[in-house]
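The other protein chains are all here in position, but one chain of the complex has been omitted.
On to chain A.
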């Protein structure tokens, strides 16, 4: 057992550590589902634009129709996701990443 641990590189030791796995979990559990969500929302909008023109053409406010509103909502969701990601990264990712980096870089070779 000890010889195997001795052979593992610094990176493999860090990769196996609980703290790093927590960082990876915080990263993937936020970005992967969010990517799936915004891609699905964008594709829904494109599909509606191709197949549901009558629906997209329904006027809501003056000449402003559903299509334009959904399109503007794509802007809103993009800005919101970008902002939410930066908050998530600052709160959940940066502190752990900084901690691991300082620990490795401070380690004697």
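As a working rule, a residue touches a chain if its C-beta (ideal position, glycine included) is under 8 Å from a C-beta of that chain, and two chains touch if they have at least 3 such contacts; residues count from 1.
One rule holds for everything that comes next: contacts and distances are computed from a predicted model.
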* Asked: Per UniProt, what's the omitted chain called: "Cytochrome c-type protein", "Cation acetate symporter", "Na(+)/H(+) antiporter subunit G" or "ABC transporter ATP-binding protein"?
  -> "Cation acetate symporter"
* Asked: What is the set of chain A residues that contact the non-displayed chain in the whole complex?
  -> 9, 11-12, 14-15, 20, 23-24, 27, 31, 34-35, 38-39, 42-43, 45-47, 49-51, 53-54, 56-57, 61-65, 67-68, 71, 74-75, 78-79, 81-83, 85-86, 89, 93-94, 97, 100-101, 104-105
